[in-house]
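Note that this is a trimmed complex: some chains were dropped, and none of the rest were shifted.
Naming follows writing order (A, B, C and D), and every chain is counted from residue 1.
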Amino acid sequence: MEGFINMRPKVAIIMGSTSDLPVMSEAENMLKSFGLRSEVKVLSAHRTPLATINYAVSARQKGIKVIIAGAGGAAHLAGVIAAHTILPVIGVPMTTTHLKGIDSLFSTVQMPSGVPVATMAIGKSGAKNAAILAAEVLALEDEKLHKKLLQFKKKLAASIKKKTKK
Amino acid sequence: MEGFINMRPKVAIIMGSTSDLPVMSEAENMLKSFGLRSEVKVLSAHRTPLATINYAVSARQKGIKVIIAGAGGAAHLAGVIAAHTILPVIGVPMTTTHLKGIDSLFSTVQMPSGVPVATMAIGKSGAKNAAILAAEVLALEDEKLHKKLLQFKKKLAASIKKKTKK
Amino acid sequence: MEGFINMRPKVAIIMGSTSDLPVMSEAENMLKSFGLRSEVKVLSAHRTPLATINYAVSARQKGIKVIIAGAGGAAHLAGVIAAHTILPVIGVPMTTTHLKGIDSLFSTVQMPSGVPVATMAIGKSGAKNAAILAAEVLALEDEKLHKKLLQFKKKLAASIKKKTKK
Amino acid sequence: MEGFINMRPKVAIIMGSTSDLPVMSEAENMLKSFGLRSEVKVLSAHRTPLATINYAVSARQKGIKVIIAGAGGAAHLAGVIAAHTILPVIGVPMTTTHLKGIDSLFSTVQMPSGVPVATMAIGKSGAKNAAILAAEVLALEDEKLHKKLLQFKKKLAASIKKKTKK
């Protein structure tokens, strides 16, 4: 009945604005490549604060195990989510027009003690890695996923070796 | 009965941690020097998120007109408050051990459009100026306060001129 | 006679250069959406210093209640205005060719104690938010404007929720 | 026999230098407060590279589920560990004499896609949060730990509320 279980996604991908979708869909695709479904939501710490909190508070009951949150500028989304849940929260700093994401990075990573946010690199690399980290967490109790990650790592190396030969 | 009215403070000073008190009390003292009482609270966007939101939502009904919020690091406090009220919110970036408050500054000032935070300088100058800005806002409809601000500005200039003579 | 009263703008929008107009007109448009007229001026702290000071000194008598000032680089405009008035002054740091507005941000926000500038985010988001903050200040004594701001906040949330469904 | 199982630590804390111990012991203590034992090692990506790789490669077989790595400057430790394992790796950027940890932060967080490092804040806050994140990951399959984390979060809020009253 694995198919059925899989229908309830274990990973949530939320973002502060629809303009973050091209970046955050990298996380969605990477999760798909590991056979993991995800729930994708646009929720803003500043513009829909109550909906954001509701989501954070109820995520675990819906079966979510890891929350990936992408936001830019004074990027409070991952921090607000982390304030309302004890699920692992992964933050992806979006690039910004003027400060190129350094503002997003500081706003995401410099959390006070007590409320961790697992911060990734700025932009697309960060979104992809958020998905891989989520998979690594889930793989701790999922042997099949563990093997997929091992294969992923081998392919990563192989693709680079192939390129070298050319 | 002006005294009575004054007993309900129009300015709130909130901060993310008791360790911010030495800085934020500069705001309290400056307000006092204008004859303005203030309500001082420790509320954390990350550690007491619901109490913070409750405060933001109910502040106006209690007679608060301006909210000053000081926080450091991934400083989301002013932003979270601003997300839940349409009172003017003034943010004071606290200094931090490692990044010296540049993280607090970016996290406070780089708000998305729709949710303004009136950001002050890092640290004590910022706390003092937050109080003055609050007084400037209240003085728009308070002739007595307006005169106090004019006097303050004169004293500011006078104190510098005195120093020059020495 | 509300219409008549409205004909004298309560908000001034000044900027250091006509090249700042595409950014600062975001503030003008946002104010219009709240039914607020504004007075728009190009005044440079460095190139028309006396006109700038005259404007700051006489703004209150003309009925101006809040001054929004946008400038870039060694952005002294908001600070110079704030030095000559006790009206609330809102600063919008313009982006710059080389330092991307970090110079404008520091020059606007790091004001000495005694002379506050309510600093917004760099660029267009900052210009929009300057207008909203101005509206928040005016709404303290204007119930109609207060309701418009509440509606604005609801629409902000609604627009994001709509996007999520798509 | 839960006690017995617990004797094999599930969390590893490694650091690049013994001088990092005062910071990283914050992680160890936080884990203890959740009843979690940890394995503490000094391993340098640059000075003991082979021992570091051996540790990364063999950690899972020893029962380690999460690896916390703290390093400063050109902080490659967490990245090197992450290159050799698919366990979740949490990076703590140490402060540095000259660049105050901004070098450590960039070296830890800006990982290429394929190799995530869950980056925490610079210094002690980051070390504590690394432990909490590790606990959050383990709590996904450990109901007792889950309850401890919920209690921790309540205490966090309570301690702030208590302080406010004083």
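FYI, contacts are C-beta pairs under 8 Å (C-beta built on N, C-alpha and C of every residue); 3 or more make two chains touch, one makes a residue touch a chain.
None of these values were measured; they are calculated from a predicted model.
**Student:** Please give the number of copies in the complete assembly; 4 of them are in place here.
**Tutor:** Per the structure file, the complete homomer consists of 8 copies.
Convention: only the chains that are shown with their structure count from here on.
**Student:** Please work out which of A-D and B-D is bridged by more C-beta pairs in contact, and write that pair.
**Tutor:** A-D
**Student:** With centres defined as the mean C-alpha position, give me the chain A-chain D separation in Å.
**Tutor:** 19
**Student:** Please output the residue numbers of chain D that touch at least 2 other chains, ranges allowed.
**Tutor:** 121-122, 125, 156
**Student:** So with touch defined the way it is at the top, what topology do the chains form here? Options are line, ring, star, complete, other.
**Tutor:** Here the contact pattern is something else, fitting no line, ring, star or complete shape.
**Student:** Report the complete set of touching chain pairs.
**Tutor:** A-B, A-C, A-D, B-C, B-D
**Student:** Quick one: in the complex, what on chain B touches chain A?
**Tutor:** Within the complex, chain B touches chain A at residues 16-17, 44-47, 49, 53, 72-76, 79-80, 82-84, 96, 99, 102-103, 106-112, 114-115, 117.
**Student:** Which chain B residues qualify as touching chain D in the complex?
**Tutor:** 17-18, 41-44, 47-48, 51, 73-74, 97-100
**Student:** In their complex, what parts of chain B are in touch with chain C?
**Tutor:** Chain B reaches chain C through residues 65, 86-88, 90, 105, 109-122, 124-125, 128-130, 132-133, 136-137, 139-141, 146, 149-150, 152-153, 156.
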